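The complex is shown incomplete by one protein chain, all other protein chains being positioned as in the whole.
Moving on, here comes chain A:
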Amino acid sequence: MSSAATTTYVLRGARPLGGEPVDLVLSGGVIAEVAAVGAASPTDAVVVDATDLVALPGLVDLHTHLREPGREDAETIESGTRAAAAGGFTAVHAMANTTPVADTAGVVEQVWRLGRDAGWVDVHPVGAVSVGLAGRQLAELGAMADSAARVRVFSDDGRCVDDPILMRRALEYVKAFDGVVAQHAQEPRLTEGAQMNEGVVSAELGLAGWPAVAEEAIIARDVLLAEHVGSRLHVCHLSTAGSVEIVRWAKGRGIDVTAEVTPHHLILTDELARGYDPTFKVNPPLRTAADVEAVREGLADGTIDIVATDHAPHAREDKDCEWAAAAFGMTGLETALSVVQQTMVDTGRMTWADVARVLSAAPARIGRIDTGERAQGRPLEVGEPANVTLVDPAARRVVDGAGQVTASTNTPFQGHDLPGAVVATFLRGRATVLDGAPVEAAEAQGVRA
């Protein structure tokens, strides 16, 4: 094991996956012991009172925009991963749409190294499918897979791989190294100039419509392609009731497809565009209440495998303007777990064990980071890596963008009262968050990998 935290922690009275309270002992980078409450008392241990706190395996985000290299004014790998830790994450997948684009081994290795140096979470770069995200020619997928970054997830996210033959080739090619193509499903011709979901609200506001069919048509095509070539497909941030239906159908046929939904699509609707506040401008757009219900149902029944944040920080000037001129995207790392709790757990649709599945085990499995030295998304069992998130489900907090850890303030939940708070996060036994605040590596006396 390359990581060895020097501090031993006892998480006293924590409830693994919301179950009966136990003491979790984190030592030497692994879960050393699971004992009855009060029974664990290793010498020189730091005891964390985890009474009434839910213990989850460290969260894994399959869809994060860290903006570095290129837009360090919006976020850096340091600030973005610190925000991730604050949100309970121990691993993030950094999307490829940076400047320069992460389409070569050199760029993905740089991102990977900066993430390792920052030390807040494991950073797994996503490689671009096509050179420059241009959708014309495959990027060096093999070189990225073989690099130090060991890239397994490939995506042109922000753009759709709309050319069917390029998509087919990408799906086939990544089979050689068990990769997956994560598709941003958006038919470009149907969404030229599109600003928001096409429907009643867009008609009234005079904002160019973004039809659900533009997403659904691509997903339908891609699941059929994946079936034909026997490849693994991941659908990014699906947002419509129709998309859920198509994925459900595909899974029923045995097609190897996984799907994600964002926290914001679990809770927000296109009605929010009425104030022309570009905070609510996002790609894919916020949809209708019926779509929100459909994605919740899809997440609860397993049609949708994971929740991924699509954390998209933007510099303030890119949002402080008229709607059409504003950038797409909203932050999400520090609110994701709360939104999942509010929409899925507090409503009785999912258990904390389900939360661990959709925010940790399944995304780690899709990203193929669930094995090896730096395995993520593992069960909370003795001998497993000490990647643990402690959540206080009874806490409530009012979201304030300026007070968040991320370098950007474009949270759609400004002023919202959300349930749940991350109290502590441990990455291989190193406390990255304690008492709800990020802990610098030196303070924690933890040892970086």
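What we mean here is this: contacts are C-beta pairs under 8 Å (C-beta built on N, C-alpha and C of every residue); 3 or more make two chains touch, one makes a residue touch a chain; residues count from 1.
The rule is simple: contacts and distances are computed from a predicted model.
UniProt lists the omitted chain of the complex under the protein name "Aspartate carbamoyltransferase" (options: "Aspartate carbamoyltransferase", "Pyrroloquinoline quinone biosynthesis peptide chaperone PqqD", "ABC-type sugar transport system permease subunit" or "Phenylacetate-CoA oxygenase subunit PaaJ"). Only one of A:Gly230, A:Gly275 or A:Gly302 touches the chain withheld from this view, namely A:Gly275. If you put the hidden chain back, the residue from A:Asp122, A:Asp222 or A:Asp318 that touches it is A:Asp318. Contact with the chain not shown here comes from a single listed residue; of A:Gly206, A:Gly348 or A:Gly383, that residue is A:Gly206. In the full complex, chain A contacts the hidden chain through residues 189, 192, 195, 198-209, 211, 275-276, 317-318, 320-325.
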